[in-house]
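Remarks on the structure that follows.
Note that this complex is displayed minus one protein chain, with the remaining chains in position.
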């Protein structure tokens, strides 16, 4: 059985490692703040001192970090993953970064004799814990087939979408709908509410309607009670929107609804609500409608 | 058991009658083009010569017609439903009309001694046939409780949302998300496609993602092959969008994503594609992206 | 010299009459509130008791009223203008109404033996008083040539744009830019202000730049100090925007920037700012940016 390594044990990353451990895999992990990973060590994970050490003791490595800078940091340098890789190492990057950056990192991995797949996940902690998280994979098809069984220990489905960087592209192309759907949902709730329908009832109807995507089902109730800790805050959502908008301009694809929703994320930040889950666009629109949303 | 009457046996109306017949109800029906209803007569429905005759032989009546003008036509005049109603008649209007019109018609029904509920459906023919069509009901709560068992023969759930006209308001507030979600979906598919992902693969990923509402699941594949007959064409969708936008202005609720999507429905019509299902906004965006969509 | 009649002596109408009197024309006027017209009587205007009386003592009549209902009211009925018209009467309607309504009223005038032109003005009180108000004229060309000299006593230019209702169409097509330009101007000022440029300086630069239309020159300074009385408030502006959006849908012309700006007018009303000049969209955007605009 292949030895697995994982760098980036944040909210999602740590839970993915837990699933891999539960499925019987041997996992070596690294997190900048080692203490945060103690519960995984208790669950059987081996902790490494550096990303390089992770690579040295693994056949297949994973990264799941927050942005381009973090990705470059854990991959490069003396203590980085690349320094520990060798011919045959397979690396899966589960971060959401600019597809061009993903391709650049893939090239660096190839230079070590290894190969890289971009493998972002679509879904939230809840989806993951329910075993319903789906993965998209970009890169070499044969490499994908080798790791597919392991990916199926994470979620029920892993879809191969094409060459280097295309899975992260697909993730970005998916995520733009999250913010747009949330804005449209908010418009509907406020229209109902100002017509005289109770907000609770409007939400109830919408989360059972033809427009109820998993996102709507999870986040719809947030307009009744915003979670204390954001699942995905405005800054993070806007990072993905910007990746989409930049790609749209580069590829000459107009993104009118994405651009519209993105300005409402900016407004959320301008109103001091940027740290909330992006469902807070409801509040932005509510204030524009003269509806009280004091929380 | 209450005798039921149904006026407007179009695509949805006829199938609702079929479900009521299958559940053992006695139904008298009327359609402007009588021949179209023959299959329902074969299935046990009694055909009436006028809406008035429907009302005269029923305790509970339904209407499901395409717009305000049609609703006024079948309700009013010498041969209209109101002319055949009496104290105790319960009328359910399942059409999507301006909430103000719905309230006006409810007043007219009350003048006959009857009572009216607005009871639009959310979903398509497919949802109905799978027994998953949900209903929203506006009007008097006690009247709703009386007819609820019958509504549960149509679909699994009937949600009471409030007073007169509020169910149709809720329907409008729901439907605006249909067009917005379709536009965002199209943006995602085109972004993926111009990045090098096959359109089929992009659709496949999206219809299994966190943004996959029932609408996205049903209509997503339309961007691969547009149906010969529109489920809900651009003109019809735009009628609902306009109801939302008018309500938004009246109630002072800005609807930025609705307004954006609506202009793309106008564009679809401007490009001669108005008769297609509103999923054709994909083609509008594709042409703006220089992507061929010759069908 | 032709005898002139004028119905609707509001802010603009009264000043137009004053210019006609100054140019030596005999004018009979009517206003619902007679007292408001005393200063014009003092300046030589003959006051009439009804619109009908205006028509009876005039060869050429004008209307300038606020909306469709007011226009129908002063034209129709026993005391209306039409009742006093005869073969050869030329009527000029300077109101901004739905082009279809304009055409309908033109038909009613024709039925009296007269003829009608739609002749809305483009500009404000300031433009008028500076003698720079331009007029657009729709209707029969020969009729236009007959009244052109009189129109040139109002402003420096009267442009014939085409048949019945087309001048009011052109007015609507012009006015949509007012709100859009004001929104874009506001975006620019706020961007400058949050960068560290004084608001006064940003306004100063913009009103002297390539984007400084007369509208920008007049209204730009409003973001520094909003006038006590609106020149053209959000409700009025939104009436024109709606005429544009309805026409756009009917003629299948997408109006993306109009639709965007219109939702910000709705927001202004939703935030309780609807009675201000439409330049108040600046405040809407300022609040979304976390900028204080307490006035």
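Read from first to last, the chains carry the letters A, B and C; within each, the first residue is number 1.
In this section, a residue touches a chain if its C-beta (ideal position, glycine included) is under 8 Å from a C-beta of that chain, and two chains touch if they have at least 3 such contacts.
Please read all numbers here as calculations on a predicted model, not as lab measurements.
Visitor: Have a look at C:68, C:122 or C:233 and name the one touching the chain we're not showing.
Guide: Considering the complete complex, C:122 is the one touching the chain left out.
Visitor: Going by the touch rule given at the top, which residues of chain B touch the chain that is not shown?
Guide: 256, 260, 267, 270-272, 284, 287-290
Visitor: For chain C, which residues touch the unseen chain?
Guide: Interface with the chain not displayed, on the chain C side: 99, 122-124, 127, 134, 136, 157, 159, 161-163, 166, 169-170, 172-174, 176-178, 180-181, 183-185, 187-192, 194-198, 201-202, 204-206, 208-216, 218, 244, 247-248, 251-258, 260-261, 264, 285, 288-290.
Visitor: Since one chain isn't shown, list which residues of chain A touch it in the complete complex.
Guide: Residue positions of chain A that touch the missing chain: 238, 242, 248-249, 252-256, 259-260, 262-264, 266-267, 269-270, 274.
Criterion: only the chains that are shown with their structure count from here on.
Visitor: Averaging over Cα atoms per chain, report the distance between chain A and chain B in Å.
Guide: Here the centre of chain B sits 36 Å away from the centre of chain A.
Visitor: Please tell me the distance, in whole Å, between the geometric centres of chain B and chain C computed from their C-alpha atoms.
Guide: Centres of chain B and chain C (C-alpha means) sit 40 Å apart.
Visitor: In angstrom, rounded to a whole number, how far apart do the mean CA points of chain A and chain C lie?
Guide: That gives a centre separation of 53 Å.
Visitor: For chain B, jot down the residues that touch at least 2 other chains.
Guide: Within chain B, the residues that touch at least two other chains are 248, 252-256, 260, 264.
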